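Left out: one protein chain. Kept in place: all the others.
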Amino acid sequence: MSKLITVSPSPHMHGKDNVKKLMYWVILALLPAFLVSVIFFGIGALIVTAVSIVACVGFEYLIQKYLMKVKPTISDGSAAVTGLLLAFNLPTNIPVWIILIGALVAIGVGKMSFGGLGNNPFNPALVGRVFLLISFPVQMTSWPEPVVSRTQYADAVTGPTPLAIIKEGISDGIPVSELMGQIPGYFDLFIGRMHGSMGEIGALALIIGGIILLARKVITWHIPVSILATIFVFTGILWGANPEANADPIFHILTGGVLLGAIFMATDYATSPMTPKGMWIYGIGIGIITVVIRIWGAYPEGVSFAILIMNAFVPILNKYIKPKRFGEEVQNG
Amino acid sequence: MSDVIVYSIVSLSLLGVLAALILYIIAQKFKVIEDPRIDLVEQELPGANCGGCAMPGCRAFAEQLVKADDISDLNCPVATNENMAAIAKILGKEIAEKEPLVAVVRCNGTPEFRPKTNHYDGASECSIAHSLYVGESGCPSGCLGLGDCVRVCNFDAIHMDEKTGLPVVIDDKCTACNACVVACPRDIIELRKKNKKDRKIFVSCINEEKGGVARKNCKVACIGCGRCVKECPFEAITLENNLAYIDPFKCRLCRKCAPVCPTNAILEINFPPRKEKKEKEGTPAGEK
Amino acid sequence: MNQAKNFTKGFVRENPVFILMLGLCPALGTTTSAFNGFGMGMATLFVVLMSNIVVSIFKDFIPNKVRIPSYIVIIASFVTITDLVMEAFMGALHAELGLFIPLIVVNCFVLGRAEAFASKNTLFSSVVDGVGMGLAFTMALTMLGASRELLGANAIFGLQLIEGDGMLVFILAPGAFIALGYLIALMNKLKKD
Amino acid sequence: MLKTFPKGGIHPAEYKITAGKPIEVLPVPKTAIIPVSQHLGAPSTPVVKKGDTVKAGQLIAKSSAFVSANIHSSVSGKVVKIDNVTDTSGYRKTSVIIEVEGDEWDEKIDTGKTLKKEFGLSGEEIIKKTEEAGIVGLGGATFPSHIKLSVPKGKKAEVLIINGAECEPYLTSDHRLMLEKGDELMVGTKLLMKALGVEKAMIGIENNKPDAVEHLTSLAVNYKGISVHPLKVMYPQGAEKQLIKSLINREVPSGGLPIDVGTVVHNVGTAVAVYEAVQKNKPLVERLVTISGKSLKNPGNFMVRIGTPVSELIEAAGGLPEDTGKVINGGPMMGKALNTIEVPVTKGTSGILVFPENESKREEVQNCIRCARCVSICPMALEPYLLKAASERGMWEIVENDKALDCMECGSCSYICPSRLPLLDYIRLGKSNVSRIIRSRKQ
Amino acid sequence: MEYIVIVIGAVLVNNIVLAQFLGLCPLFGVSSKISTAAGMGGAVLFVMTVASIVTYLLSNFLLEPFNLMYLQTITYILVISSLVQMVEIILKKVSPPLYQALGIFLPLMTTNCAILGVAILVFQQDLTLLQGVVFAIAHSIGFTLAIILLAGIREHMDLLDIPKGMKGNPIIMVTAGLLALAFMGFAGIV
Partner (left out) sequence: MVLTLFVVTLVASTSLALIYEVTKEPIRLAALERKNNAIMQVVPEFNNMPNEEEFTIEVPGGELVLYPARMDGELVGVAIETFTRRGYSGTIELMVGLLPDGTIHGIEVLRHAETPGLGDKIETDKSDFYKQFVGRNPGDFTMKLRQDNGEIDGITATTITSRAYCEAVQLAYDVFIEKGDLK
C-alpha cells in the first residue's frame, strides 16, 4: 500500500445535511414570498433584494478577508439568507444607500463582530432592520402602493400599512368596524395585496415556505406555532373584551411581519433556544411582546423588536432549561 | 453673614459628625474579627470600588488576594504597580527566588527521522489524538504536533515550527509557568534549568521502548545503549527503562555525551560550533 | 516618576474610558455631541485637578479610617462648585449635561485618582496627574461625542457637514454603546502598536 | 407500532452488504498473535513462556484481577515470543505469539457440531464455566461476562435481554449467527437465564432482519420463557440502556447499571459463546467477524480464530482494494480506525470495514450554527454542542454538570452535525478529564 | 395605575442602564456571571430603596425648608456612603450568608451613579414618598434585568471564539448596544 491510511476517531459516517444545504433550503422557501413581492412591488422588490444580498455577502467577504484575516466562508449561504431577510424587512422604495448601511450593520455589527456564523446572540437581519428603523424613521415607514407590474423604483404614491391605519385610528377613538373599511379585505391580506415591507405581505406564500422548511426538517414546529398561538390567543382576548377598540386575531396574524418573523426569523438557529421547552418560552415571549408593542407601544409593528428582545433571553433559557436527561428521573414501570 | 451660610455650615457639619459618630458606634458594636491583612491590603488598594477587577468591590478583591495562593494574575486596573508590589509584600507572596527554569521539548522526531505511517484526521488536539492511538508515526511517545502546548501558553513563548512539525520554545519569553508541561498528553515538555546563554544539553526523546523498536519508528530515538552514561564524568546521566536522562542540575555542560550517542538523540543547543566535527545531523532546524 | 510619562499615560495606555472602563455613565450619557463631551470632560478635569491638589496637600492630616468619606466630601464640594458656577455662567451647557454634573461625584475615576495617586504622591505629581488624566478623559469624551455627532447628525462641533439627518441611533442610547465599543476596539489596536 | 426508545436516535444508511452471505470458516493463520488484554479491565498474566507448545483451547494467560478474563490459545503450535505488538488499540501491548503447527485441540473440548440441549448444571457452575472459558461481551464492550452474571447482593434480576439489534450499519455477524446458530443461541440463552435465576428472556432484533425475527420466533416456541421482539430500525437501538427502554420501558439511572432496573443484557454472540463454553467446554478462541466495504471483492461473514492478523482476513475477502482510505475495527459508528492492518483479530472484533478513500476523510469544519440537531438526536438527552465547546475550552465544571459522563459515545451527534463538528472527539476528551478530576477528588 | 406606569416606564421603557446611562460601571464590571449579576441586582435593589427614602426625608425636611438645595449633591453622597457602610457592617455581623450573597457588593454602591442618580431624580420629579419608593424599586429591577441579560450573553460568549480585536470590552459594549436597540421597541408604552 503506497498511500497512508487515515485514522480518525469514530464515527466514520456522516449525515448528508450540511450548513450550505440548510441555507439554500431557506432561500428556496423564501422564493414564493419573493415572487409575491415582485408581483405587487415590481422592480423595487428586485432592486432591494439584489442590493441587500450583494451587500451582505460582500461585506462578509471583505470583513473576513481584510479585518479578521480568515478564509471567507460566504459560500455557506448564511450571508445571503441574512441579505434576503433584510430585504424582506424593508420597504421597496428605500434609497439604495440606506440598504447598504443596513447590510453593513447587519453583517458587521450583528454578525461578524461576534465571530460570524452561529456566534451572534442577536438576529443579524433584524439588527440591521431595527437600526435602520430607528435611524431613518421617515424612509423606513413609507411604503409604496401594491400595484401589479410596477416598473419604476422610487414611487411617489406611498401609504400606511394596515396595522398603522388601525393603530392610528384606534388612538383617535375611531371604532374598528369603521377602520376596517379603510384596509384591504381578508383575501387581499392573505395573498399580499397591501402596503408593507417587501417580504411580509404574502401570508399564503410565507405559509408555503414554512411548510417547505418543516417538511425538509430545516426547522421544527415549536417556535412558529408557539408565536402564532400566543398572538392569536392574546389578541383574541383583547378583541373579545372590546371588539370596537381592538382588531381581531386573524387580522393580527395576517398583517405585519408576524408570519415572516415566526417562520423565518425567530427560527434562526443561532439566536433561538436549543430545547423544545426553551423554544416554547421563547415563542410565547415573542408573541406577548409583539402584542404589547402593537397595542400599547409607539410602533404599530412589534415583531422585530420582540424577536430581538427574546434573543437576549436565549442564553439564559439555554442555561437553565435543559433536556430531561436519560435516566435522570427514573419512573420505571 | 446670611442665614443660608449659617444653616449650611451647621447642617453639613452636623451631618458629617453624625455620620461619623453613628458609623463609629456601629463599627464598634458589630465588629467582626477578620484576617487583619485584609484591612492592610484594602488600604493599599485604590478603594475606587469600580469593579474593574471583576470582584464586587475593593474589599472583596482584598479578601481574594489574601486567600489566593498565587496573586500574579489578580489585577486591579486602577492600582499602580507600586500598589501591587506593596500588597505582595504584605502578603509575602512574591515568588521566592528560584533557579530560573525554561521549558524544553524532548522530541526531535522531525518527518525526515520519523516517517509518517498514517494520516490523522480527527479533531486537532494532541490530547484527542493521544487517547486514540500512537499517532501518525509509530512512536507512542513522540510529539503529535497538534499544538496543545502552543495553545495554552499565555506568553507566546512556544510556537509550531512549520517545517519540523515540532514546538519550539523561545527561551526569553518563557516564564516557566508549567502550563505546557501539564497540557502535553505525552509529557514531552520538561522544565529544565536555564543555563547561561540559553545553553541546553538534553536527551531529546522519552521513548521507553526497546532500542530496536524505538529506532524502527524514529531514527533519532534514544535506544538505551548507555554509552552516554559511561561517558559522563559527572554522573549526571541515568538510564532507566531503555531511556537515558540527563539531570539538568548535575550536568555541567561539558558536551562529552552528545558525540557518543549513536542516534544523535542528545541535543546541544546554543553552544559554539565544535571545531573538528561538522554540523551534527540531529539538530532540529528550528533550534539551530 | 517621569513627569512626562505621568502626564501622557492616560491618553492611550491607561485611558480611563477606553481601557479602564471607568466613568462610563458620563462618557455615554453626555456625548450626544462633541461639544457636550468636551464640556463634560472639562468639568471633570476641574474636579479631578482640584481634588487631587487638596488631597495631596492634606493627605498627611487625614486619618485612614475616614479617608474615603473625607475624599468624598472634598470631591463633592468641588462638584457642587462646578455645578453652581456652570449654572451661573454657562446656562445652556449646564442644562444639556443635566444630572451628570452632580454625578461626577460618584465617578469612580475621580475618586480613584485621589485614592490611588494623589494620596500617595507629591503636589506637583498630583497636579500633572490630574491634568493629564483629566485631559485624557476629555479627549475620550470629545472623541466619542464627535463620532456620535458625525454619524448621528452629519455634523461636528455643531458644524453641519452634509445636509440632512444622520443615523439617529447614534444620538440615542444604543448608538452610544456601539460607538464606544468600536472606539475601544480601535484604542486596543493602537495600544498594541 | 414497533418498539423503540423515545428520545433521539438517527437512521444512517444501512449498507448491510453481507446480510445474505453465509458464515465461512477462515483457515487457521500461520502465526497467531494473541494479546493478553482483549477485554475491559486488567490485562491477564501470561502462563506460558517462550518455547512452550500449546494446543488450541489451552489457557495461556490467566485473569489477574476481579475485572479481567482468561485468555486461551486459539491455535496449536509453539510460543515463539512474548512481546509488545501493536493491537487494535493502536498501541503496543503484551501479546503471546504462536507459530502454528497443525490444528490440535485440547482434549476436553468437544469440537463436534451436534446440538447439546440438556444441561443439569447449577447457576454457579454455569458462571464458573463462563469465567474459565474467558468469555467477554461480544457486543463490543468486551466486559467479562461472568461478572455481569453474578448478580450483586440486594439486587435481583427479573428478565434477561438478549441483544440482537445489530444497529450499526454494515455489520451482519449477529444477523448470520441468529440465522445459522439459532438453536445454540436458544440453549445459550437458557443457560444465561439459569445463571441469573430468571424465568424470562427477551430477544430484541431490529426490524431490518425480518428473516432472523421469523426464524427465532419459530424456534422460541420450544424454549419456555424466551420471546422475540422486532424493534424499530433506529440507531442506537442496540445500546444497552436504549434497548432496555425499548423492551421493558425502564430507564437505567444515570451512572447506574442494568441490574439496577432488574435486567442484564447480553449480546447474541455472547449467548452462543456461553453455550459452547458450558455444553462443549470450548473457551472463547474464535469469533464471527463481518468483513465488509463497498469496494471489497468478496465481503462476507467469517468465523475467525482470535489472533489472526487482520491482513489475512482482508486477503480472504479479496485483498485490500486500490482505493482503500481507512480500515475500521468494528462498525462505522463506534468502531476504531486502524493505523495498520498488521494487527490481530481479538475477542472484541465484530467487523472489519474497508472504506474507500473518498469516504475516509472528514469534511471541512464550520462554526456551530446552534441548529440544535445534536441536542434533539442525542439518545441520552445531552447537549453535545455545549459539551464540545466546554471541553475545548477546558471548562470541566460545565462538562461534569451537564452529564458528559452519561455519554455512551454512540456518535449520533457527530453524525448529524451539519457543521461537521467533531463533537464526540471533544466529548471524549471532556469525559476523560472529568473522570480524572472525580478520581482525584475522591482521594 | 400610576404605579404601573412608573414600573413599566422604569423597567422597560426608560431602563436605567440601557436608556438613561446610569450605573454603567457595575453593569460592565460585575456582569461576567449570572450569579454575581443577580447578587449585584439584589444589592442595588436594597440600597437604592433605602437611599431614596433617606434622601427623600433629608431633602423635604432639612434641605428645602432651609433653602439648602444646593447642598443636595454633597449631603446625598455623604448619606449614601455612610448608609452603605453601616449596612455592610451590620450585615456582616448579623447575617453572614446574606452578607456573602449581597453584602460583598455593597462597597460598589457608593460609586454607583444609579443610586445617587435615582435619589436625585426622585426629588426632581416631585414624587411622593410612596411613589419614590416604587420608582426606586422599579429602577433597580430594570437594572437587574439588564445586568442579568448581559451576564447571560457574556456567559454564552465565553463558549465562543470572539474575534481578537473585539474580544473583551468592545464586544460587551456592542452587546449592550444591541440590547438597548432591542429595548427601544418598548418606546412609547407609557
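Labels A, B, C, D and E are assigned to the chains in the order they are written; within every chain, residues are numbered from 1.
Methods note: a residue touches a chain if its C-beta (ideal position, glycine included) is under 8 Å from a C-beta of that chain, and two chains touch if they have at least 3 such contacts.
The structure displayed is predicted, hence computed values, not measured ones.
Within the set C:T32, C:N52 or C:S119, the residue that contacts the chain not displayed is C:T32.
Among C:N15, C:S70 or C:T138, the one in contact with the hidden chain is C:S70. Taking the complete complex into account, C:L168 is the one of C:V12, C:L123, C:L168 or C:L186 that touches the chain left out. Residues 2, 4-5, 8-9, 11-13, 15-17, 19-21, 24 of subunit B touch the missing chain (whole complex, contact as defined above). In the full complex, subunit E touches the omitted chain through residues 70-71, 74, 78, 188.
Even with one chain removed from view, subunit A keeps its contact list with that chain: residues 137-138, 141, 168, 172, 298.
What we mean here is this: only the chains that are shown with their structure count from here on.
If you compare B-D with C-E, the chain pair joined by more contacting C-beta pairs is C-E.
Measuring from the averaged C-alpha position of subunit D to that of subunit E gives a distance of 61 Å.
If each chain is reduced to the centroid of its CA atoms, subunit A and subunit D end up 49 Å from each other. Subunit A has residues 5-9, 109, 113, 115, 119, 131, 134, 318 in contact with two or more other chains.
Counting partners per residue, subunit B has 16, 19-20, 48-50, 52, 117-118, 121-123, 128, 132-133 as the residues that reach two or more other chains.
Residues of subunit E that touch subunit A in their complex: 34, 148-149, 152-153, 155-157, 160-163, 165-166, 170-171, 174-175, 178-179, 181-189. For subunit B in complex with subunit E, the touching residues are 3-4, 7-8, 11-12, 15-16, 19-20, 22-23, 26-27, 30-32, 48-52, 54, 56-60. Only residues 21-25, 28-29, 68-69, 72-73, 76-77, 79-80, 83-84, 99, 102-103, 105-108, 111, 169, 172-178, 180-182, 184-185, 188-189 of subunit C touch subunit E when the two sit together in their complex.
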